[in-house]
Structures are given as structure tokens and as C-alpha cells.
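Each remark here refers to the structure printed beneath this line.
As you look at this complex, bear in mind that one protein chain is not there, while each of the others sits in place.
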Amino acid sequence: MPAQEQIRTAVAGVSGYAGAELARLLLHHPRLARTTPFFLGRPDAPATTLTTLQPQLKGPIADSSADSFAVEPFSWQRIEERRIDLLFLATPHEQSREWVPEALGRGLRVIDLSGAWRLEQPANRAIYQFVDADESKAVEVQQKTVYGMPELHRAEIAKAQSVANPGCYATSIILALKPLIDADLVDVDRGIICDSKSGVSGAGKAPVAKTHFMYAADNLSAYGLFGHRHLGELLEQLKVSDAQIVFTPHLLPIPRGILSTIYVHFREVQTPPSIAKLFQDFYAASPMVRLYPTPELPQIQYSVRTNYCDIGFHLAPDGKRCILVSCLDNLLKGAAGQAVQNMNVMYGWKEEEGLL
Amino acid sequence: MPAQEQIRTAVAGVSGYAGAELARLLLHHPRLARTTPFFLGRPDAPATTLTTLQPQLKGPIADSSADSFAVEPFSWQRIEERRIDLLFLATPHEQSREWVPEALGRGLRVIDLSGAWRLEQPANRAIYQFVDADESKAVEVQQKTVYGMPELHRAEIAKAQSVANPGCYATSIILALKPLIDADLVDVDRGIICDSKSGVSGAGKAPVAKTHFMYAADNLSAYGLFGHRHLGELLEQLKVSDAQIVFTPHLLPIPRGILSTIYVHFREVQTPPSIAKLFQDFYAASPMVRLYPTPELPQIQYSVRTNYCDIGFHLAPDGKRCILVSCLDNLLKGAAGQAVQNMNVMYGWKEEEGLL
Amino acid sequence: MPAQEQIRTAVAGVSGYAGAELARLLLHHPRLARTTPFFLGRPDAPATTLTTLQPQLKGPIADSSADSFAVEPFSWQRIEERRIDLLFLATPHEQSREWVPEALGRGLRVIDLSGAWRLEQPANRAIYQFVDADESKAVEVQQKTVYGMPELHRAEIAKAQSVANPGCYATSIILALKPLIDADLVDVDRGIICDSKSGVSGAGKAPVAKTHFMYAADNLSAYGLFGHRHLGELLEQLKVSDAQIVFTPHLLPIPRGILSTIYVHFREVQTPPSIAKLFQDFYAASPMVRLYPTPELPQIQYSVRTNYCDIGFHLAPDGKRCILVSCLDNLLKGAAGQAVQNMNVMYGWKEEEGLL
Partner (left out) sequence: MPAQEQIRTAVAGVSGYAGAELARLLLHHPRLARTTPFFLGRPDAPATTLTTLQPQLKGPIADSSADSFAVEPFSWQRIEERRIDLLFLATPHEQSREWVPEALGRGLRVIDLSGAWRLEQPANRAIYQFVDADESKAVEVQQKTVYGMPELHRAEIAKAQSVANPGCYATSIILALKPLIDADLVDVDRGIICDSKSGVSGAGKAPVAKTHFMYAADNLSAYGLFGHRHLGELLEQLKVSDAQIVFTPHLLPIPRGILSTIYVHFREVQTPPSIAKLFQDFYAASPMVRLYPTPELPQIQYSVRTNYCDIGFHLAPDGKRCILVSCLDNLLKGAAGQAVQNMNVMYGWKEEEGLL
């Protein structure tokens, strides 16, 4: 598909963290004139402005127009009037489950940041408890939706009408494991352990007990043991069974960033150069993955506020056990940044455009 | 009043931060060893246990009885059945405004941690917008209620049936200024500036936008400019006018602790020893105030998890301008600790008992 | 001076926080696209690379050249060989005191981020205890050095060969007070109180007791009372006397950001619109100042990672007392960002270029 010069985008759900980050990225994206309309996720919310939601986006005293980014209540009619080409949904799962089919029906391309359409297998998405008004339609939409991880599905994304943006935890784990599993290096029957830690923005903007400063600060807690909803993405993308992988998320007392520590057994003895080469080859065409040379390791502070997924690894002296450390910013590569990356792929632009 | 050997206490409002801290202090108070305090939640809340609310109070595996601190729904009948002597109210202002008269009518002594009864002047408490069912009764209760700062009102507290526990910000400021103002050293007409900073526990346990980790962390914000409700306590206890004092609170990204930086002009030139002497004399009988020798200054970390109010000061080279720095733990000396201190005074015990 | 198309820049001191931030800004500056800045460390430090010092600047797997930003030991010879036009010094005060004269003698333009050349009056810089090898030369250099706050000295900066980049605290205070003092609204004899709070990056990269996580975290401390070295900048730029202004810095448990709470008395009654108008007029041509409409106030989180200085204010009901709240990022508008802003002014480029 040849690069398209100019498109019209809209973002629904700019009041959440991912939507806000996405709005900021689109405003600075070189391919998009500063005309992106913004919408609240809810049809019934009062109109507001982006700078009310995010005062840090305000302009200087002399440039009051900078304050004029209107945020309208969500409305299909207004989306049509604005002749939108690409709709980003940074809305709750249930909302996206309903709106993606509607958007496709209206001829829009869609990038959905929620978990609504990431999972092909009904069993894997049972945890979301979706109730589809039109089940056959849902099956059809699911089939045409591409899992939006450009490093794995670049070609399909380019042609896709519907893209399901991956989960933040899932991105950090899949990108670290995929090259090893695809090369059949990992003895998956010995079990893969994914111990992940995420900053509080991953828990959403709603003030609840768990996001209270007094709960999160000076603390660390594990949650969702043997039952986090990102597990399904690992199963489908890595093609492993539930018995072969364990994923445990933890809540870190920091605003943003994910670090996943991943433990695998190799079938055969490996060396640092052999593993490094595998990653270099796998991601040779991927501008948003960075490999750390052993013995260096990524840290959350190096990946936060970038769109990179940083990967490092250590081999045990026996050459058969390996620890992978993977870091990313849960709001960028784990959400809004990856969504922009998907847009770039969908329209034939440079994959990292607007993301450096 | 001779020391009373044994009393029965109850705490209403143990689900909040101050109530929880108070429960912890009372459980370890040497005078209350044989009478576990009676814990009460909201009248309409289901019964629970203290260790459910505060898992850190759990006992070891072998001692499951340690888990048995029941928290019952609030009920006057149960308070009578338990023959409570002293009722602590760690309840919202409106609730305390209603319950303190009721408690006094039932012959209980009361220490109220809310702002309901701290202010004598109607103008100063207008900000709370109390609606009293029985206004003349309210006037009567107000008149017999003592402002519970032992360093200033020790004798009245000892005899009081009703004690209004001071505000956290107010405690840090009043204790630093009172010796200087009483000695008429301060030129109050030149204005007193109180710039205070508090940890997030001061904002309460309810999850709201302001207590969200993402709002509070990595941030600092001023609020309540020229209108915080603790101002009235400063006016009444320091006997200054609204035009003579400014108080500005800020929200710090830490769990607990207050630091107030206070700026005054002296009428005459002073020296560090003259000011130090004044404080030493004023607080000679006060076990919960610590003075820092110039040029040392208190810091939040030194006062947190103690019941002390720490005070330090620096004089300008001209000897007439002075900066006071005052620190305390908003949940201890600023709330639950000061409440225990008041109980100790009310029953003739050592003022610092159970607080070191 | 007409805009110059292309210049060659060098940064000495990229291993510190301000130098690192400056390197990052210059690498992304649109005017410097074809001339990678030349990075310099200490004269006696081994050569290294920018991505070793700052792993977050690494490029993707495919682009190993992105890792090649060399950092050489400082050397005048190498600066000449690279035909540098503009030298940024992010070096310690003593070093800058020595190197700025040398750089000017070699015909370079210089922006010095240290405190070495900010103060005209010997008494105000006594605190730095500079020992100049050539005192008459130092006097001459001082006279030709412009205080690099574009909002106040735009025209002189444009022509200057030597620019002294302001202190971070000083920037937050001067920009908030200057419009009011210049308009003679402030009764300076009643005293101005500047209560400032800064994140830990302001304390430098050297690991010392004060920058240890255990000291700074969960804490707040005041320091430098009546004696911080930024005070001289306030005196000279605001034209007030030491007796008329008090400045107290505090160490906040956050990585970056400054909030200053400033208390003034007006000579006459003012209104929010009259004050707002004053600021709007004063900063009409200044793209890096944002005014918050009363009752909104800036917060550290809104200004961090921007080059703006955010200003808000509240008037007392009497219309004569005013609290100003000023926020900025100490590494951007308080250091590296303002340095780039000065460069833009010096070369006739848009003042905000590379800073949005």
C-alpha cells in the first residue's frame, strides 16, 4: 500500500491516561496537521478542552489559540461530518467491543487500545465476559482484526481495517520471548515464568483503593495470580499452553514503566553471542526494539518516555537457563505509542515516525 | 484529679487513617492493657475486624486470637453495654458535630479528632457549614469543649469532659509561634507567613482525584489559598487577626509528615540563645516538643512515626527576621497521638505514656 | 542580527544532569540537524559515549550508528579543530570561572550554565569564593556577560558573546515577581517571602549524603536559610535589597521540578484581572511563560518536561496581599532548556525552537 499523504484521525477516550498520551503524540506527529479532533469516551459527557484535561499541554500567554483543542462528547454523526479516516478507541473494553463493529460498518479504519478484540479464542477472552449483541458479526470482526504488534504482524497490519493494540504487559513479554520460541530454543514444557512489575498508570485513572497514593506508595504487591487477562495474549501470540507459562503482575510505586523478568530453559546450551545474534536478526527491521549487550540490562528509567521495548538477557553458567529482562513504557510502547506505530504501518509511513 | 487506674475506651471511625492509628496506639497503651478498646465503624457498615482493615496488625500463625479485634457498627446501645468511659471520635466533621452532644448527654468523656468543635467563633467555623439541630445546645457544648493541645491548655484538658483534638497543620504552626507571640516578640502587623507542606494521608482515605498516585507522585501543589479551614484555629489560639497571618498548605508526594516554614518579624533584635531560652522555658514541662539547636533544623523524616513536634529556627543577620521550621507526623502529633496525649492528661497519667 | 543558518556547538560537562539534558535537546534541535554537537567531558576523563552516560538515548538494534555519539576529554585544541561557534559550559562554577574568559579570548560565543558569571556585584558573588587569576580580565568579562533570561534581556542576549544562564530557583522567582516589581505594585519594604521547593536533580549527580535515596525519599527539608547563593540573582535582577526579600529552598522527594510560593504586599488594592493583564502584557512576546487564570494554579507535574515557567496567583480578599505560585522544570527552563532558548535568541532563531 503506497504511503498516504494526509489522513484525518479521531481519538475517543482522551480523558484516560492512554488517550491523553495518544492525543499528545498525534498533536506532534509530522504527518498529521494539528487538526485531530478529540472525543470523550462517553456520549453523555459535557464538552471540554484538551488543556483542561491536561494542563501541561497549554500554550504560552501569547498564544491563546493553543488552548483551543476542543473535546466533544462522542458522536458517530460528528465523526462522519469530520470525514474521519482512522478512529482510535482508548475506551473501556465493553465500549470498544460495541464500537469497533460500528466503526468498521461505517467504513472507518480502527485502532482499538482496549482488550476487546485482541483474542481469537473464545476461551481466552472469557475473562472479559463480553456480551455481543450480534454474535456472528462479532466473529466476523474478530477474524478481520489484526493483533497490532508490528514486530510480529507488520504486513497484516498494513492492510488491516481493524487493529487490536496489544496489552502493555503482553508486549513486554511477547517481544522478549518470541524470537527464542520461534527458533524452538525454549524447552516450553519445563515452564516459562514471567514475573512482571508495572507502574500505577497501568491501573487506570479512576480513583480506587488500589490507586490511592497511600496504597501504592512505599509498597509492592502481586495480583492476578494465575488469572490475569493478559495471559491469553501470551498463549495466542507465543503459541504455548496455559500449563507452559506463568505470568504474575505486580504493582510498583512509580507512575509509569514495566519491567518483566522472564525465566526460560533452553533445549541446548547457548552462548551470549548466539542469543544476541538471534535477537538482532529477528528485529533487524524493527526500529522500536533495543537489545542490551550482556552483561548490561535494561532498567525502567531507560525506557520510560520512549516508545522502545528494551531487552536484555543473562545466561546461567550452564548455558541452558536464561533470564530475560524486558522494559517499556506502559503508556507508550505498551499503549499509545504502539498505536501510533500501528498507524504508521497502516498508512505506509516510517514505522517510528512521530515516536522518537 | 488523681490518676485513674483503669478506663474503658471506644474508638468510632477506625476505618480511616487517624482512627486506625489510634486503634494501634490504644492496643499498645500500658494503661489499657487489660481492656481492649472497643472499635466502631459506621452505623450502617457491616461488622468487620481490625486486622481486615489493617493487615499489618495481624498476629502470628500460632496466635489466631490476635486476629479477633472486632469492629462493630456504631451504636449508642453497644457503647452503654460496654460501659465505655472515654469515646474517641475519628469521624467526619458533620458526624462529630452530631455525636459529641449526644455522648456528653450520656455522661461519656469525649475526644473528637474532627474539626467539629475546635472553633469558638461562629465566623471561624462558617467554612464548615454546620447545621445544628439544637443551636443552644451546640453553644453550650462548644463552651465546655477544650482545645486539646496539652502544651497550651493542660489544666483545662485534665478537667474537660469534651476535648477537641487540634488540626494537624494548626498543631505544627501554633506550637512554633505561641511562645514568640505570647512573649510579644513578634511584630504581627508586619504579617506572619505560614507555608506548610503535608503528606497525602492528610487528604483522607477516600480515593479521589487528588489522592490518586498519579496526581500526588512526582508532584507538589498548593491549595486552599487564603481559605483553608485550619486558619480559624490559628486565629483563635494565637490571637491574631486574619490580616496578620497567611497560611498556605501544599500536598507533598509522601505518605505522612508535615513541615511548616514560618516567617516572622521581631519587634526587637533577638539572638539564637534568647529565642532558644524562650522555647526551653515555654516547653519545660512538655514532653512532646523537641527544640533543634541552631543551625540544626528538623526534617520530616526525623519526626515521622513519633509523637513529637520538632521545632527549629534561623535568625537573619539583622536579628529581626526569623524563619521557624516545624515538623510533625500528621497522623500522630497531628491526630491520633495528640488524642492519646489528651487522654493521658484527662486521666492524670504521664503525658507521654504509650507514645514513645 | 539576522538569523544564522548553521552553527557548530559544543557542550562541556555532559556527564552531569544539566549537560545531559542539554545534549539531548541539541541532538533534536531542528537548526542543528546537520552538525551533531561536540560533546566534552572532564579534561582528565577517559573518552566515552553519550549512550554510555545516558542509555535512554540508545538507538534501535538496526541502527548501531545511533550509539556513536562520542564524548571526548575537554580540550581547547579539539574545540578549535572542530571550528566550534558556540560553547555551552555545564561545568562546576570554578571551572566556568576559568574557562569563560579563555573561550571569549578564542573568539567563541559562550553560554555558561553555572553560577560563575551571573552576578555583577562582588558582594553578591562572595559566597562562591572565586579566585580569579587575572582580576582585571575578570571584571572585563563580567561586564560583557549578559544575564541569560530572555524574558528580561532579550535584546542584549541577541548581541552577547557571553551569556550567564540563570539559576533554577532564581528563574522561578524572578519571572513571577519582575512584572509586579517593575510596575511598582509591590510594597517591597513590607518584605517578600519566597518559599521554594526543588526536586533532587537540583542537588547534582554526585552521590552524597543528601542525594541518597534514604535521605531524600519520604522527606522534606529546608536548607540554606538566609544564605543560598541564588539570593544574589534575586537582588540584582529584581533590584531589591537583602532586607526586602527572603528566599528559602527545600529539598523535595521527587526527581525534578521546582515550585516557588511567593508572598507579597501590594501598595494599592488590586484585582485578579488587573494582575492578569499586567502579566499578559509583560510576557506578550515571551513564548516560554504560561499564566494560569485565577483560581487555577500551576503544579509541578504540569511544568515538568516542558521549558515553560508557569505562573499563577491568588489575591487575598483585601486585594492587597498576593500569593504567587511559580513552577518550572529545574533541568529545562531552570538550566538546559533556558540555555537553548538563549542560543535561539543569540542566533536570531525562533525563541522556542527545539523546545516544544
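A few notes on this one:
Labels for the chains are A, B and C, by order of writing; each one numbers its residues from 1.
The rule is short, and it goes like this: contacts are C-beta pairs under 8 Å (C-beta built on N, C-alpha and C of every residue); 3 or more make two chains touch, one makes a residue touch a chain.
In this text, all values refer to a predicted model and were calculated from it rather than measured experimentally.
From the options A:V71, A:I173 or A:L252, the residue with contact to the chain not on display is A:L252. Considering the full assembly, A:H265 is the residue among A:K137, A:H265 or A:K350 that touches the omitted chain. If you put the hidden chain back, the residue from B:I79, B:L104 or B:M288 that touches it is B:M288. Looking at C:I193, C:A216 or C:I258, the residue that reaches the missing chain in the full complex is C:A216. Shown as candidates are A:R8, A:R190 or A:K350; the residue that touches the absent chain is A:R190.
Mapped onto subunit A, the interface with the missing chain covers residues 190-191, 193, 195, 197, 215, 217-223, 225-226, 243, 246, 248, 250, 252-255, 257, 259, 261, 263, 265, 297, 299-301, 304, 314-318, 321, 323, 325.
Against the chain not shown here, subunit B presents residues 55-56, 58-63, 218, 279-280, 283-292, 296, 298-299, 301-306, 308, 352. Listed by residue number, the positions of subunit C touching the unshown chain are 17, 200-201, 205, 207-209, 211-218, 253-255.
Just so we're on the same page, only the chains that are shown with their structure count from here on.
Relative to the centroid of every protein C-alpha atom shown, the closest chain centre, again from C-alpha atoms, is found for C. By C-beta pair count, the most extensively touching chains are B-C.
Inter-chain centre distance (subunit A to subunit C, centres taken as mean C-alpha positions): 37 Å. Centre-to-centre, using mean CA coordinates, subunit B is 41 Å away from subunit C.
Subunit A and subunit B have Cα centroids lying 46 Å from one another.
Each of residues 215, 217-218, 253-255 in subunit B touches at least two other chains.
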